[in-house]
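Missing here is one protein chain; the remaining ones are kept as they sit in the complex.
The chains carry the letters A, B and C, assigned in the order they are written, with residues numbered from 1 in each.
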C-alpha cells in the first residue's frame, strides 16, 4: 500500500570464511530496503562469482547456491527495481569482467547528473548494459587514467553529483564510500578479524558484529589486509544532507542511523507531536509497524492508554492480490484488520509515521468509524510531504500527494477525521541530533541541498 | 522457532458469484492456522474442481487458477502437514469422485479412535489414499446405509471419537459440524445472500461478512437454498472442552473465539498475571506478536511503562535458513532483534504467551543480558505445559517440555531469569467466559476430557 | 500430428539393487507408448515410495529423485493421459495404502464393463480417487474375500472384461497379467538374478537383460524369491485378439512383439503392399519414422531406389506451437521438410504405416507437388481404418476417419494422389505369424472380439 520506496541496501564483508553466508544474512536483515531483487558477488582470489535474481533474499538464494559462492570477501545488494523485461539486467551488484582491474559495485542512492554523464560517455564509445545510473560510476572508474584503484575512484567521483552510498569490491579490498553530503547511511562493523560495511547497523546485530562507526560523508573507507584505511575525497562541509526520512520511515527501528537509534527518535517524534497537537482521547493506536514507536511516545506524553487496535497480517508478502486492491478497499483490509471491541464507542488517536497520497489513511478512518469509533484523531510524525525527492526515494508525482494544494482543514475533511495534526518541521528537527544543518528536508520544505549542474538553481538538470 | 502447531483452518462459502476468490481470501486470513499446504474445492453445479498445493495460500493460488475454479459454493483448507513425499496426497479438502454422492470434506482436529476404525474399514475392503484420519470420516459416510446425506453423516459421526470441526460440501449444500465437546472453533457468517462457515471470525472481517453465531458443539449446520438448518446429532453436554490454547496462542487476536475477542482475553490474562506475580521494573516488553496483548495488560495493571524492546523480522517466512538455526542461536536472532538502548541498565519484564521447550526463551534472556538488561523477569500468560495433546495440537514429546519435572526455581535457573511467573490454572480460567466447565485444560492439568474407547481410562486407545 | 495414441507402457523389476534406476531406463525406452505422464513406485521392504508427474520420463525424474526411491523391486508406467486439472491424480501406478495388503498396480489397456462395475462398487460404499478404469481392479482385489493375494486377484479378474496387461507389486512379489485374449503385449526378462516384466522387449535390450518369453493370454506370472511361477486364471482360447496395430504402428521397430521383430514385420508389409499395388516410379520414400521399414520392403520388392526425401525435425517434442498448427499447414512443416532436389521431376512413391484422418497426408502431398514431384503414389501398410477401438487405442470419432464413407477413388481425389493403395486385410494378416485366429482386426473389419456384457451383441455395454 505504502507508495514510498527506498532504492537499496548494501552489505559487504572482508576476510571471512563464510563471506557469502554472512552477506546473505546481512541482506536478509536489510530486506526492508528493497524487496524486489537482490544479488551477491564473492571473490575467491581468482575470479568473481555472482548470483542475482528477482525476488526476496530467501527466494533468490538457497543453501546450495550459497555454498557455490566461495570466497573470503563479498558484497551484496537488495533493491527496489523497476519491473519489466529489462529488470533482470539491472540487478546489482554490477561487475566489470576485466583482466586488469576486475571490480564489482553496489549503489544506494540516485545521481542527479546522470543524463549528461551518459551522453558524454556514449559519445566516447562506452557501451551500456543497464539503464541504471550506477553503471556510469563503473565507466568513469574504468576510463580514469590514474593507475591505482583508489585514485581512479577519486577521479570518477569528481564527476558524479548526487546521493550515493557505494560498496566497491576489488581483488584485494572492499571499499565503502558516502557522498559528500551523506544522504544515505553507511557504517562499518567488525567481528574478530572480519570487517563489514553495511547500510544499517541492524545487520551487524544479526551476525553479532560490533558497530565501529559510520562512514563519513565524503570519505572513502578501504578495507584490505592492512585493516581499515580512510581517504577523504571531498572536504566535510558544514552543511550536510542526511535523509530525514530514514528516521521517519525507512530504517529499521532497531538500527542506529546518523548516530541515533531509530525507535527512540520515533518515540521522541511522537512525544513532540503530543506537545504540538494534544487531544483528549480514550486510547492511542499506532499504525503497525512504523507508527507504533511514535504512538507509544504520544501516549506516554499525554498519559492516554496505548492500545493495539489494528492487527497486521504478516503473510501479506507480495501476493498476487495486488490487482484486486483497488476493489472495495480490499488491499487495506488484507494488510490490516481493526479490533472492533477496542475502538467501539471510543475517542481514538491514530498515530502514523507519514502520509503520502492519503488513500490508505482515508480507508482506515472509514473502517474505524464503521467499527464504532466515536472520534478519530490522526497524528502524523513528520510534516506534510509536498515535494519530490531526487536522491533515492521513489515519491509519487507531487501533484498526487495529499498535502499538495490542500490546507489542514481540507485534509481533515478529505480524511474524515475529527482532527489532524502534522509534526512541524522545527519540531521534527528538534528530535534529531545536530539537526540544524545536518539534514535534508527537501520533500517537506522544497529546499534541495544539491543544485542543477547547469543552472545551479533547479534541483535537477533535467529541469533546465 | 515456536514448536506448537495447530492442525488446520477451514473456510466454506455458499451461494456466491465469487466463491473461489472469497475462499482464497478467507484462507489467507486463516494462514496462521496452517502454513504448509492449502486447497480449495468448488462445485459448479456439475462437478467438483479443486486446486491444492504445498506452500502458503499466496504461493499455491494465483489469479488464473482462481478464475479456473468456477462455481457458487466452495470449501477450503489450510494445513500444517507432515513433510515427505506423501504430503501432497494428504492435502485437504478431500474429495469423493462419485456419481451418486460426490462430496468434499475438510477437517480441523484429531480423532482418537482412528486406528481401530481404519483396521475395521480395511478389513471390509476400503482403500485408503491418504494417511490422514480425515479420510476415515469419508469412508464411514459413504458406507452408511442411510439414504440422505445428513443421515449418512449422523451414522458416521456416531462411530468417530475425538476433536473435529468439519466442513462438508455436497452438490446442493455446505455443512459445518463441531464435535460434541466443541474442541475447535467454527462459526457462521453472512453477507447479503452469501453464507460462510469458517474457523475464525477474522476471516469474516476481511470479506466484510457479518458474524452470525458459532456452530454449537454436537451440531450439524446445513446451508442450502432454504437457508440455514440446524440438526443436533448429539446432546449438548454440561461439560464441554473448548481448547484453551486457542485463546492463549493459536487464534488471531482480532478473532472472536468461544464468544470472546482474543486480544481482550489476552489483556485480561496479562492483568491477572500482574496480580499473581507483580514485580518492580522499569519497563514491560511483550514477545511479538502473541505476547504483546498480555504485556499490555500486565503493564497497565502495574502502571509500568510498556515498551517495544524486541523487533520482529517480518521476512522470516519459511526461509531455508532453518538448518542453520541450531548454530549460534541464529534462528532466534533472525526472527527477533533486541533494542539495546531500550533495555540497557533497565529492570525488564518480558511477557510471553507460553513456553514449550524453553530454548528460545533461554536464548532471548541471554541476549537481553548481553544487551545490558539489569534484571530480567519472565511472565507467562498460562500455566506450565506438562502433558501432550491428542486433539489437534502438535506438542512435542512431554519429556522435552521445560516444565516437565522442573520446579519454578529450576526453571528460573535454567532460563537465567531473576524471576519467573506462570499464570495459575484458576487465574487463566477466571479470564474466560463460562470457564468452569467449558474448557479443555489437558495440556496443563493432564485431565483429558475424552477417554480411551477400550479401557475408558487412558486418553487414547493406543495407550491400552 | 498423428492422432492415434496408445494408452500405456509398463516396466517392472524384481530383486535388483538399482530397481528405480532400471525402471527409469525401462520407461525411457517405452516413452513412445505414453508421452504425457509417468510414475515409478518402489518397495523397500517396509513401505511403498512413489514419484509421479506430468511430462516425459526425463522431465519427471532426475538423479536425486531416483536416489530417493530406494528398494529392490519397482513398477513403472508411462501414460497418454487426458489433460486438465484432474490429470495428476490419474497418473499410474496406483497404490493402496493398506497395512494388511499394500499393493501397487499399473495397467495398459481398457476395460469394457467399467461403468457397471463402478456403479456396483459405489453402491457398496467404495470411494474412487481417480476416473480411470484401472482403479476398479484395485477395488475388486481389496474387496475379495479370498485370503492370498493371487486368489484375490483371480476373483477380481473374473469380474472385469476388456483389454488389460497388468503389473501388480505386493510386498514380496511383482506380478504380470495378460487378459484372456492377449490384446496388449507383455513379456518377461532376466539379467542374472534380476527379473523384469515389461511391455516391449526393446526395454530389455537397453538394460542388457535376456528376453525370456511373453506372458501368455490368461496367465498370471508371479515373480518372488522362489523365481517365476505361472498361474492360469482363464483357459487359453482358440481365438485370441493380439492388437494388429502394435505391429503396424505402435511398437518400436526394434521390439519383439507377439513373437516377431516389428521392423521385419513391417518390411514384409511393405513387400506385400508392393505385390498388391505395384507402380512404376523413380523413387520410394518412407514417411519417417514408422513408414521407413515398409518403404524399404516396398522398394526392394519392386527394385525401385529407396530415397530419403522427407527430413524429420527431432526437436519437435511437445512445443507450444500446437495452437499454430492449424494455420498454414505449419504443424506438418514443423515436423517434416521435403527435400526438393530429391523429388523434383520425379515419380515418387510415398509409403506410410497408416492414415487416420488424412489431414497430414494431404498437406504432405500438396508440399510434394509444390516441390516439383511429377507423380505422387501413396501406399499404406495396412487396410483402411473405419471403426473405433474399445481396447486401449484412442482413435478419433469414426466419422472423422478418411476411409469413413469414402471409396478409394474419392480418397485419391481428396488426397490429390496419382494412385492410392491400401494393403488388404488378408495381405496384412499374411505377414503375421499365426494370423488366422490370433489377431484383433476390429478397427479395420468392425469385427469386435469382445461383446457387450449385457446384450452380448454390441462391442461395448454403453451401446445398449
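Just so it is clear, a contact is a pair of C-beta atoms (placed from the backbone, for glycine too) under 8 Å apart; a residue touches a chain by one contact, two chains touch by 3 or more.
Remember, predicted model here, so these are calculated numbers, not experimental data.
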Legend entry - Option touching the unshown chain, where C:28, C:164, C:298 or C:432 are the choices: C:28
Legend entry - Contact partner of the left-out chain, one of C:101, C:264, C:279 or C:435: C:264
Inset, instruction - Would you indicate which residue among A:100, A:238 or A:409 is in contact with the undisplayed chain? - result: A:100
Inset, instruction - Among C:174, C:248, C:296 or C:402, choose the residue that contacts the chain missing from this document, as touch is defined above. - result: C:296
Inset, instruction - Can you list, in ascending order, the chain C residues touching the missing chain? - result: 21, 25, 28-29, 31-32, 56-58, 61-63, 202, 205-206, 208, 252-254, 261, 263-264, 289, 292-293, 296, 300, 305-308, 311, 313-315, 317-321, 323-324, 328, 330, 333-334, 337-342
Inset, instruction - Considering the whole complex rather than only what is displayed, give the residues of chain A touching the chain that is not shown. - result: 49-51, 68, 85, 96-100, 118-119, 122-131, 138-139, 142-144
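Keep in mind that, in the parts below, only the chains that are shown with their structure count from here on.
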Legend entry - Cα-centroid distance, chain B relative to chain C, in whole angstrom: 51
Legend entry - Between chain A and chain C, centroid-to-centroid distance (C-alpha), Å: 63
Inset, instruction - Provide the C-alpha centroid distance between chain A and chain B, rounded to the nearest whole angstrom. - result: 37
Inset, instruction - Two or more other chains in contact with one residue: find those residues in chain C. - result: none
